[in-house]
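A single protein chain has been omitted from the complex, and every remaining protein chain is retained in its original position.
Chain lettering (A, B and C) follows the sequence in which the chains are written, and residue indices restart at 1 in each chain.
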Amino acid sequence: MIDLAPILAKFPPVKHDAAANALIVPQALALEVAKWLRDDPAYRMDYASNVAGVDTLPVEKKTKVKQPDGTDKEIVTKKPGSMEVVYHLYSMALKHGPITIKQVTTRENPVVTSLTPIYRGAEFQEREAFDLYGIQFEGHPDLRRILMWDEFKDFPMRKDYVEPDDYEYEPTPHDAVLAKAKAHYPKASTSTEAAS
Amino acid sequence: MTLLPTNTSFAADEGLRSELQKAGVFVVSLEWVYNWGRKSSIWPLGFGIACCAIEMICTAAARFDLSRFGAEVFRPSPRQADLMIVAGTVTKKMAPQVIRLYNQMPEPKYVIAMGACAISGGPFKQGYNVLKGVDRFIPVDVHIPGCPPRPEALLHALMTLQRKIENQRTLGSDARRTNPAYRGENRECPIPEFGEHDLVPPYNPEVWKPHTIVREA
Amino acid sequence: MLGIGILKGMVVTAKNFFGSFVNKRLLPTIQYPEAGNSVTLFSRNIPFLVYDNDEDPLGTMRCVACKICEKECPPQCIYIVMEKDANGKPAKRPKVFDIDISVCMGCQICVEVCPFESIKMDSTFELSTPDRFEGLLLKREHLLKSNTYFHKIHPDEAQEVDDRLAAKQKKPAPTPSTPAA
Partner (left out) sequence: MSTETIAPREYQIYSGDDLRTNVLEISMGPQHPSTHGVFRMDVSLDGETVVKLKPVFGYLHRNHEKIAETTSYLGSMPYTDRLDYFCSMTNNWAYALAVEKMAGLAVPERAEYIRVIMAELTRLQNHASLVGFLTNDLGASGTPLLYAIREREHILDLFEWASGARMMCNYMRFGGVRNDLPSGWLAQCKKVVDDFPAFMDEFETLLTGNEIILSRCQNVGVLPRDLAINASITGPCLRASGVDYDLRKVDKYGIYDRFDFKVPLGSVGDCYDRFMIRLLEMRESVKILKQALATIPEGPVNDSKARNFRPKPAEAYGRIEGPKGELGFYLVSDGTPKPHRYHVRPPSFINLTVLEDMCLGQKIADAVIVLGSIDIVLGEVDR
């Protein structure tokens, strides 16, 4: 495990996420931190292995708490959704790692700083995160769709993506597929699904 | 391989023919000879998409040897191919290209959907970019289930196709009616456009007729 | 010298060409369909349902329609409806057991999760069909195959399964495993 204290000392706005052992880097500092990590002789994180976007929906959790007078009171805890980009950095020169860097942004307007100017290895993976999650990478040299076609409008890896309904023939449907297939079924057969 | 014609069109008397055979005279119809030639030299399009393509290569290699069936001549160009083996998952992004290749093939042309993905989208059918079966856009003659099918399964499919070719009408008055390949025009399927959410249209209504499964209550 | 590479290559090719007639390691062509195929006693392709008694396939099928495989199947290609007797009580048997082999990827997870040893992998592969819909949706009748057949295609595994079942029978009143919640 790499000692993260020097980074936190040098860049006070960088937070440490203890659960994931990750550094949460503000967007304004991201380039600077990455560059320092790459060039600092103690770290030499010259290799960006993995870049992944993570989408978290807002959660509304309802918990019932017994009041002293015997009645139940519902407490609603709201956790806002977020969009993250996670970088796993290793060092090929010193053969150590990883240091996990996260840039957290909002789901409504996801903008982060691209690390492609520092690590060219992030180029395609950032394009992929843009394509599938719609995360804008500022400073990316060539931010286009990479896996889907250019005319495509949606961001399919987002948790709230609704895919096109094309389940006309579905002989063995379950769960979500069943719900979609039912719309296409003739009336006679829908009753089975309720019975089964 | 049977030398006897299985065509219904062949009108020669069964007894007479066997008598002639004893004398060393073999009587077959011109159509049978034509079909025999066609089925013994099916040239596939060298067109691999995904995992099944590797099994297709194995089938063509020495151990399974597709050339025993006269089908080892993988043509890189669709203009010279008779058979398209759709070996792998056809994604929505790839679908227009697959259909274009099909359109470029000369008649008579055949399609084998190799593997679960090509038939129905297979294990990936729930994916947003996966076409749920190549038969939504182009007519498919033989389906091979399996993921991926063994090389022998591809050989079996090829034999199934050969049987189909054997029994097709190619000459005579009703060939045009019964055999779509001999209608005189090249069958072309419309190429879908990339839409904002899906392919437009999502399937070709002339080719794809969804089957309904009636489940009793 | 120019051309040495070609000569060397020709020697290697000649060795392989003549060697393949005598040397089994050079893998002579398998003459499918005339002479056998490469399927081994361990190969798997699609699942089938096991029954014990050849006289009464439906009565002695091991499947109790617990639907664990239906739930665990990654591409969701299994469809089960449990049979109900005259009183509407569930009889522990599937009325409908369909496997869509146009979707099945032969991953064997249904076999692993089945607590009743009732679904096993078949090694048949000659399934090509021009029929897109009915030909690829295997019904209960197509899927039912006898334990004898299982012994024929996968002898080692079948013997293990038989031993396990025998051991289970000896134990008094085995509690049926419940599907993981």
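The rule is simple: a contact is a pair of C-beta atoms (placed from the backbone, for glycine too) under 8 Å apart; a residue touches a chain by one contact, two chains touch by 3 or more.
These numbers were taken from a predicted model, which means no experiment stands behind them.
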>> So there's a chain missing from this view; which of the remaining chains does it actually touch?
In response: A, B, C
>> Touching the hidden chain in the complete assembly: which of B:44, B:88, B:133 or B:202 does that?
In response: B:88
>> Out of B:73, B:101 or B:207, which residue would touch the omitted chain in the full complex?
In response: B:101
> Among the options A:48, A:112 or A:135, which residue touches the chain absent from this view?
Replying inline: A:48
>> Tell me which stretches of chain A touch the chain missing from the display.
In response: 19-20, 35, 39, 46-50, 52, 54-56, 86, 88, 92-93, 95, 98, 100, 116-125, 132, 146-149, 156-157, 176
>> Could you pull out which residues of chain C are in touch with the chain that's been left out?
In response: 2, 4-5, 8-9, 11-13, 15-16, 25-27, 38, 40, 42-44, 72, 74, 105-109, 112, 121, 156, 180
>> On chain B, where is the contact patch with the chain that was removed from view?
In response: 46-51, 53-55, 57-58, 61-63, 76, 88-89, 91, 93-94, 97, 101, 117, 123-124, 126-130, 147-148, 150
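The rule is short, and it goes like this: only the chains that are shown with their structure count from here on.
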> Line, ring, star, complete or other: which one describes how these chains touch?
Replying inline: complete
> Pick the pair with more C-beta contacts: A-B or B-C?
Replying inline: B-C
> Which whole number of Å gives the spacing of the CA centres of chain A and chain C?
Replying inline: 39
>> What's the distance between the Cα centroids of chain A and chain B, rounded to whole Å?
In response: 43
>> Quick check: how many Å separate the C-alpha centres of chain B and chain C?
In response: 27
>> Quick check on chain C: which residues sit in contact with 2+ other chains?
In response: 76, 81, 100, 103, 133, 137
> What residues in chain B touch two or more of the other chains?
Replying inline: 120, 126, 211, 213, 215
>> Using the touch definition from the top, list the residues of chain C that touch chain A in their complex.
In response: 70-71, 76-79, 81-82, 98-100, 103, 133, 137
> So in the complex, which bits of chain A are touching chain C?
Replying inline: 169, 171-175, 177, 192, 195-196
>> Applying the document's contact rule, which stretches of chain B touch chain C when the two form their complex?
In response: 62-65, 68, 116, 119-126, 133, 135, 140-147, 149-153, 155-157, 159-160, 164, 211, 213, 215
